[in-house]
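Note that one protein chain of the assembly has been removed; the remaining protein chains are unaltered in position.
When the chains are written out, they are named A and B in that same order, and each has its own residue count from 1.
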Amino acid sequence: MPTIKNLDDLKRIREEALEKRKLKTASGNVQVVVGMGTCGIAAGARETMKAILDTIEKENLSGITVTQTGCIGLCEREPIVMVTVGEEPKVTYGKVTPEVARRILKDHVGAGKIVEDHKIAM
Amino acid sequence: MKYYRSHVLVCVDPDCLRKGAHEALDAFQDELVAQGLIDEVQVLETSRIGACSQGPEMMVYPEGVHYAGYTVDDIPYIVEEHFLKGRVAKKFELPAETAIDEELSAPTPKEVRVVLRNCGKIDPENIEDYIAEDGYMGLAKALTSMTPEQVIDEVLASGLRGRGGAGFPTAKKWQFCRASTGQVKYVICNADEGDPGAFMNRRVLEGDPHAVIEGMIIAAYAIGSSQGYVYCRAEYPIAVQTLNIAIEQARTMGFLGQNILGTDFSFDLEVRMGAGAFVCGEETALMASIEGKRGEPRPRPPFPAVSGLWAKPSNVNNVETYANVPQIITNGAAWYAGFGTEKSKGTKTFALAGDVKHTGLIEVPFGLSLREVVFDVGGGIKDDKGFKAIQTGGPMGGCLPEAYLDLPVDYESLTAAGSMMGSGGLVVMDDETCMVDIARFFMEFTQEESCGKCTPCRVGTKRILEILDRICGGEGREGDIELLETLCEQIKQDSLCGLGQGAPTPVVSTLKHFREEYEIHIREKRCPARVCKALIRYEILPDFCTGCTVCARNCPTGAITGERRQAHLIDVDTCIRCGICMQVCNFNAIVIR
Partner (left out) sequence: MTIATVDGKVVLEAVDKAVKEHGATIDELIPILNDVNRALGYLPANALDEISRRLRVPKSQLFSVSSFYRMFSTKPRGKHVIQFCESAPCHVVGGRQVWASLLDHLKIGPGETSQDGKWTLVTTSCLGVCGVGPVIIIDDDIYGNVTPDQVAEILARYGETRE
């Protein structure tokens, strides 16, 4: 990580971070974000995360970035998983059990079909 | 049932109607008939697809194509393209993103996100994510183009008040601390969020830790401090972990440490974990705890700004207060002061919990009414039961009945109504809640959490709890209500810190707004909400009972007797009112009297 010594450094890092983000979406990569706040974990987000990573490994899927985020404020729908495929709009899923997570990877990420029954129309 | 290959949802919201939705709909039907498609395409009226502003609009399924902005004359083209030729009528297609974005904000347009803007959006363990969202820009602006006095003036102009509950103007606190003599000063973040049901700070710490860190660095610059502490409760291990990662990253990048951003300002930060004591949320108790002592409060003055941690001038603010600061500096005081009411500026996060449909965290501008918060943002009462009360301000806050629902949520209004803002816990109670039981419940909490240092709080809360236990236990006496009132008044006046002073509030407020319930408990030995165990009886309705024996077999005390296929009976003396029989009965034959 670089050290930031002045305002210009900060601006440059900001631009770079934004650029990185753009590249990720433009390359058609899939971003899977799991809500890993305490509430998510209490509702089983660790198992969900594990199922996602396991499936990616087992099925040898590529081009998928899995990251975590904090609580998004819909605690009663936890565990929550957000999926962005390339430049398509982000889809937020609620009550994602390991089984639902596998369905999301198969149907949504794999075949472009949104798993409607777990989608949160916020 | 008829099978359609396509379903078309046409929005008939007022906005779309004004723009000719009905005319377009009629034209659409006509065109389908003309093309012989009427048996293949079903047209349905709907509302809120999400782009009324560009209406009229419709959604075509199963493809999920969103069309908007057409007129009657464009209908033949759309029908031909989409339903005959099977391709999207590009000219009127709405990019999916626009549609979804509007949809996302649809149910709670009353929310405004300042503090929570990044929560759930960025990876809290990646500082670059925060920087991409203009993170540390406020700090850079403060350090490179503002004097400490100008920073304080900007925060003063924004109207920011302490989000920990007391609502003291933040900039005033900073001014006092800056004016205090002494070389060593401390900046402390109170992350000892102990109010049951309130977890706004946890969310910020876990979701956007850098906002808090940046706010603290700016405060340190304004005050003239070079060392800070975040005091986080031990019940939040994940928040502590996230915070530590964030501090480490900020240090590596040079936002913490020596000569920040190339200036001669230096500051560093450390996390201190509590060990489970509610009273440590009180600032003087918190500082005692950082010093390695029992977390007991001490009388003020001297205020922390004069003599705080290790007797040095210290500034203590809440997590949410600090998290607001970077954006006030980045966007300016006027922007921030644009939200809220005259005396309560900006936004406030609340934890909405209890019997409300959407529990969770919300952030709204001050001045919204409680009704809007409960029904518009929270979606109303769970299972469509009735509203009974809302408790604001945490365990030392008051319970307000329906008559107060139109009260604006701001510091002054809630205090005037006999409750308080507190740190932002909102517990909604439905009409099956017993208010005496609730008062007893909160008293149990404060009695347990009383640190024991001062007598009114230590002994007084115990006595109140004994009386409430008695009332709920069916042994209430005439005069108990008056005794409660006297005790509450004395504890409120004579206690050392906010815990004792606030402890009686749930009792005082329920006595004020739900006095009848106390009276019925005491005089008629009855619990109208059927909650207090000693005051209820379980009974089997002979007409509904089939004599299946399930209840008798499940009763832990053998209180249920009866022959197979005959109505059963519960022995009131043996019954411990555990409610298991009611849960297992398949015929709804068991009721509470």
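We take it that a contact is a pair of C-beta atoms (placed from the backbone, for glycine too) under 8 Å apart; a residue touches a chain by one contact, two chains touch by 3 or more.
Every value quoted in this text rests on a predicted model; they were computed, and no experiment measured them.
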Considering the entire complex, write down the shown chains that touch the omitted one.
A, B
Tell me which residue among B:44, B:275 or B:541 touches the hidden chain in the full complex.
B:275
Identified contact with the non-displayed chain, of B:26, B:291, B:406 or B:571:
B:291
Of the residues B:31, B:154 or B:195, which one touches the chain left out of the display?
B:195
By the document's definition of touch, the residue of B:395, B:528 or B:562 touching the omitted chain is B:395
Missing-chain contacts on subunit B, rising order, are 193-199, 202, 234-237, 272-278, 289-296, 310, 351, 353-355, 359-361, 391, 395, 427, 429, 433, 438, 441-442, 445, 449, 451, 556, 578-579
Hidden partner chain, residues of subunit A it touches
38-39, 41-44, 74-76, 78
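We take it that only the chains that are shown with their structure count from here on.
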How many Å are there between the centre of subunit A and the centre of subunit B, using C-alpha atoms for each centre?
25
Per the contact definition, I'd like the list of subunit B residues that touch subunit A in the complex.
96-97, 100-101, 103-107, 116, 119-129, 131-132, 134, 136-137, 140, 144, 199, 202-203, 206-208, 236, 238-239, 242, 249, 252-255, 261-262, 358-362
Note which residues of subunit A are touching subunit B in the complex, please.
1-7, 10, 13-14, 16-18, 20-21, 33, 35, 37-39, 41, 67-76, 80, 88-90, 121-122
